[in-house]
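Quick one: structure below, then a few questions.
As you look at this complex, bear in mind that one protein chain is not there, while each of the others sits in place.
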Amino acid sequence: MKLITTIIKPFKLDDVKDALKSAGVQGMTVSEVRGFGRQGGHSETYRGSEYAIDFVPKVRIEIVVDDTAVDSVVDTIRSSANTGKIGDGKIWVTDVARLIRIRTGEEGNNAI
Amino acid sequence: MKLITTIIKPFKLDDVKDALKSAGVQGMTVSEVRGFGRQGGHSETYRGSEYAIDFVPKVRIEIVVDDTAVDSVVDTIRSSANTGKIGDGKIWVTDVARLIRIRTGEEGNNAI
Amino acid sequence: MKLITTIIKPFKLDDVKDALKSAGVQGMTVSEVRGFGRQGGHSETYRGSEYAIDFVPKVRIEIVVDDTAVDSVVDTIRSSANTGKIGDGKIWVTDVARLIRIRTGEEGNNAI
Amino acid sequence: MQSEVQILGTQVNLLWVVLGAAMVIFMQAGFALVETGFCRAKHAAHVVSTNFAIFGLGFVGFFFIGFPLAFGGFSYSAFGLDQPIGDALLGSGNWIFLFKGGWALSGGGITPALLGFFLYMVAFMDTVATIPTGSMAERWKWSSFTIWGVFCGAIYYPLFAAWTWGGGWLAKTWDTMGLGAGYVDFAGSGVVHMVGGVAALAGAIVLGPRIGKFGADGKPRAIPGHHIPMAMLGTFILLFGWFGFNAASTFAATDVQFATVATNTAIAGAFGAVAGMLWITRRTGKPDPGMMANGMLAGLVAITAPCAFVAPWAAAVIGCIAAVLAIETVFIVERKLKLDDPVGAIAVHGMNGLFGVLAVGIFANGSYGAGWNGSASKGVEGIIKGDWGQLGAQALGAAVILLVIFPIALGFFKLQNKLTKGGIRSAEEDEIQGLDLPEMGVLAYPEFGSNRL
Amino acid sequence: MQSEVQILGTQVNLLWVVLGAAMVIFMQAGFALVETGFCRAKHAAHVVSTNFAIFGLGFVGFFFIGFPLAFGGFSYSAFGLDQPIGDALLGSGNWIFLFKGGWALSGGGITPALLGFFLYMVAFMDTVATIPTGSMAERWKWSSFTIWGVFCGAIYYPLFAAWTWGGGWLAKTWDTMGLGAGYVDFAGSGVVHMVGGVAALAGAIVLGPRIGKFGADGKPRAIPGHHIPMAMLGTFILLFGWFGFNAASTFAATDVQFATVATNTAIAGAFGAVAGMLWITRRTGKPDPGMMANGMLAGLVAITAPCAFVAPWAAAVIGCIAAVLAIETVFIVERKLKLDDPVGAIAVHGMNGLFGVLAVGIFANGSYGAGWNGSASKGVEGIIKGDWGQLGAQALGAAVILLVIFPIALGFFKLQNKLTKGGIRSAEEDEIQGLDLPEMGVLAYPEFGSNRL
Partner (left out) sequence: MQSEVQILGTQVNLLWVVLGAAMVIFMQAGFALVETGFCRAKHAAHVVSTNFAIFGLGFVGFFFIGFPLAFGGFSYSAFGLDQPIGDALLGSGNWIFLFKGGWALSGGGITPALLGFFLYMVAFMDTVATIPTGSMAERWKWSSFTIWGVFCGAIYYPLFAAWTWGGGWLAKTWDTMGLGAGYVDFAGSGVVHMVGGVAALAGAIVLGPRIGKFGADGKPRAIPGHHIPMAMLGTFILLFGWFGFNAASTFAATDVQFATVATNTAIAGAFGAVAGMLWITRRTGKPDPGMMANGMLAGLVAITAPCAFVAPWAAAVIGCIAAVLAIETVFIVERKLKLDDPVGAIAVHGMNGLFGVLAVGIFANGSYGAGWNGSASKGVEGIIKGDWGQLGAQALGAAVILLVIFPIALGFFKLQNKLTKGGIRSAEEDEIQGLDLPEMGVLAYPEFGSNRL
């Protein structure tokens, strides 16, 4: 099994979620993060003093999938999260040694 | 070393933490996440318009442990987080190549 | 490629970010977490009842880097996040099988 | 010559008006909180700031031009205003359309009493000005908004105010058309709320719905407000201020009808809140806090015109009808008209302003309003007393708002939209990101929710 | 016949009562914020909505039935109420238990003065009604709550109000039992706060503690409130409104004792806040903001009955004692009685309502209250003046609240709990998740904390 982690633009969350759902993904875990990257931040003025906002809001999605599903899930994310503008985000894939469903204790692909 | 990541129901956090503590786990990192899965969301009505709440609040715990501790930690989580109802969550295990304690620079099992 | 995950004290975020930037890191993803560890929590009194605060606020940074950069990034984090006091946090390194830039579809080191 | 007692009476009357003005001005806080609470966190600094800035923007317009246009010809003896500060600017006799005099509160006649009257009136004007900030929230470009503020204070509000409270042509329809005691609007269901409500409608039409408000299928999607307690606090502040809004509109502590007015106001608000709760529970299964708040506000808006003229039981009935009307109007605005009004301003102020104006012509029981508008009326009477004339005057007033004032608002926003580079709507990327940083330069909550770090 | 000056005096008196009523109604916002701030975010829309809806629910009950039952026989000359609108319904002479007259504010005698009086009184009733929303917060089923609201306005509050302020039997104990000037409660430490406080106690007993409030060992666990600034704002609003609550209870601007009352009120609140700060710091090491706020509110509750009858130094003493009492009562309620009162309503309103009632009998200095309750009293006197009779009357009143009114509240909640399917407590899973979504259909803060996305 693989863990696919992706960082996307927040307003794309609904699109990505819907696309993944259609692609058969049955579960995922989402969290709010802040990104630092090429997109850069910007500087604002508050009471006359400048302040830099280096981080921009992003959303992270984690999905554990069967090895065979990795490519299609990655493609689905790519196409649904893409705006073509800088800051669209990343997808990375890591190995998962074990996966357990807490409710049933099922392991491996059955637990996805 | 292994990284054990688990997604549980928020109100189970105290139980899981206490169980892990009793089981000898000395450190963990917790964050708020939102889950999408079999449990499903629900739809509500606001000012007469329906809206779907697809994500449910979950808590993620990350624990880096010595390889030998993996099984007992997984079991501890399973038993303390289990309610038997849908949405109890997942546990997954990934490999950790290196672990460093920032304060001392210790590495490996000593850094846990 | 490797994923470097580090848990640091929140007020060190700016220092670590600046140090990483100087060290040539071009992207990272940051999130708020709560840590449980040797630093311990503390107990407070609210309306006369005690309550334990077991978790302390921490910040997590995730950085995907080229294999060759791991050591220098780890060192940079260590030196910039270090206060010498308990609770400074951890750094752990895991393998990344694939990395994709959503905007362009680039893969691997080009996507960093 | 006035006796010592009479002088003391006018002093107390003036005090009542000034206290009332302070309470109405405090309502700005209520509007700010209701609107901000019912919008999203990413626009919160923008929404609250429009409600803040409007106070000064409208004020400046009213100070220089609006007040003279509307009230230059006004005279009211109760608190020592025994002569007008000006005269007709447009029209004459029973057919005056605009007044003049007292520009920038300078020139003769600027007595303490006149200043107290100005203060009360500027507070009412600002209520009108702030109503569209609700229906246009989350997508109104700041620079365009500021122009509305000045326009409303200088021109938009003064028009209908001049025709009615200022003593203009609609106040004289008892004479010119034999309709009741002329247009009667005790504290402004029409002059303030409906006039503001139609501007809210015009603005919502010109701006179009927020991104994401309507699905691809054209169905409205809920966009929940980010802070329910804030909106509830705002509602309470409005309720409190409304006692100044309605009861001090006697302009006199020596006219004890202020007590009737205050109590009728509370009755309509209370019954509106309860009716709103029951009705929305019936419609959607749960007591949506937003609709409960709208129900109370709807009752308050609707009682504003009739509050001095009706019996307590009628205030209760008016409150109940108003709440149902507000909720149903929200549905119609969204589902039929496909308009996006984040806080329900069109339903609450527009529809119930209209209902309040008509309610005078229905429920007035003849116990108050003798000599109103200079008429020979022995008391304003609605159709429950068998008199249809007053309802006629009221219907005429309402029609004028719909057919004259609404088009002016619509024309203003359309023209401004055309003349403004990029239009009066915020840039799409700013709206998506939230207007706070791009337009105001700060986040409302840099440390909460997704904005922290 | 009244002279012109007298007429103006009654007009001003009525204005004072109406202004006071508006200020007391504004206190609803204070209660809403204090309670919501001291509860958790996941219940915030529910808690704030109970405090909002109670205003209308209690109002409706009081409008139709409660006001006549309590005040049908009331007459007060200061602002033009020269004759009662009704008569005894139950009892007669010195032993009246309920009144009648003016149902739904209709029938004869519904003058502006009567309406102003109603407005002031309905505001007091709503204070009673809202007190239990604090002790019962985070676990009170919405539909069950709504029934309490109507019951409190229609029956619960009117009982003790009829017996005291309405002119019923407790007001006559000077005659029937030779006790002081009869039961004396200037602005309602007993009639309002203690009556509300014992309902809060009854409700907390019937509902039981929130899930997680007590550990397996039976020790109370802290459940910190989610919004301290909100609770503090609420406290300030209550302080502001209290000037209307107490000072306007002279029913007369022509009775300058209102100034003494206002100042004593402020003194007790200020000293209560300081004493609360010192005491909680002594007990737990830190100046818990919640306890500071409770300290001020305790002082305000305790001064409410004696405020017109005591010297400034006594107000200071009362404030200090009240704050200590409140804090210690919080400890007793949690640790000994094992009850869960999220906001301290039992300690603040119940215990200090009791203390305030008795404080009249202790600290009254005889300078005010001549002829109170129709007695021959030359001024209400407490034991500091060597008179134990007033304390007797006060103790009797307090005993009646404890032994008659409290059982009625307890019986009501117990009965309702039995008759309601699933009881009057929210479903366990709803309580764990937070009542906002399951009961209200919306989250208080869909974008903050764990609720965002």
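Residue numbering begins at 1 within each chain, and the chains themselves are lettered A, B, C, D and E in the order written.
Here is the rule we use: a contact is a pair of C-beta atoms (placed from the backbone, for glycine too) under 8 Å apart; a residue touches a chain by one contact, two chains touch by 3 or more.
Note that the structure is predicted; figures quoted are calculated from it, not measured.
J.: Among D:F38, D:F71, D:F99 or D:F118, exactly one should touch the missing chain; which is it?
T.: D:F118
J.: Among E:P312, E:P407 or E:G422, choose the residue that contacts the chain missing from this document, as touch is defined above.
T.: With E:P312, E:P407 or E:G422 as choices, the missing chain is touched by E:P312.
J.: Of the residues E:R139, E:H193, E:H227 or E:H349, I need the one that contacts the missing chain.
T.: Once the missing chain is taken into account, the touching residue is E:H227.
J.: Even though one chain is hidden, which residues of chain C still touch it in the full complex?
T.: For chain C, the residues touching the absent chain are 10-11, 32, 34, 42, 44-46, 53, 55, 57.
J.: List the chain A residues touching the unshown chain?
T.: 44-51
J.: For chain D, which residues reach the chain that was dropped from this view?
T.: Against the left-out chain, chain D lists 4-5, 8, 11-12, 14-15, 17-19, 21-23, 25-26, 28-29, 32-33, 36, 44-45, 48-49, 51-53, 55-57, 59-60, 63, 80, 104-106, 110, 112-113, 115-116, 118-119, 122, 142, 146, 227, 230, 439-449, 452.
Following the convention adopted for this analysis, only the chains that are shown with their structure count from here on.
J.: Which chain has its C-alpha centroid at the greatest distance from the C-alpha centroid of chain B?
T.: So the chain farthest away from chain B turns out to be D.
J.: Per the centroid of Cα atoms for each chain, what is the distance between chain A and chain D, given in Å?
T.: 47
J.: Return the distance between the CA-based centres of chain B and chain C, expressed in whole Å.
T.: Roughly 18 Å separates the two chain centres.
J.: Find every residue in chain A that makes contact with two or more other chains and list them.
T.: 30-32, 34, 55, 94-95
J.: Give the residues of chain D touching no fewer than two other chains, as numbers and ranges.
T.: Within chain D, residues 224, 284-286, 288, 290, 449-450, 453 contact more than one other chain.
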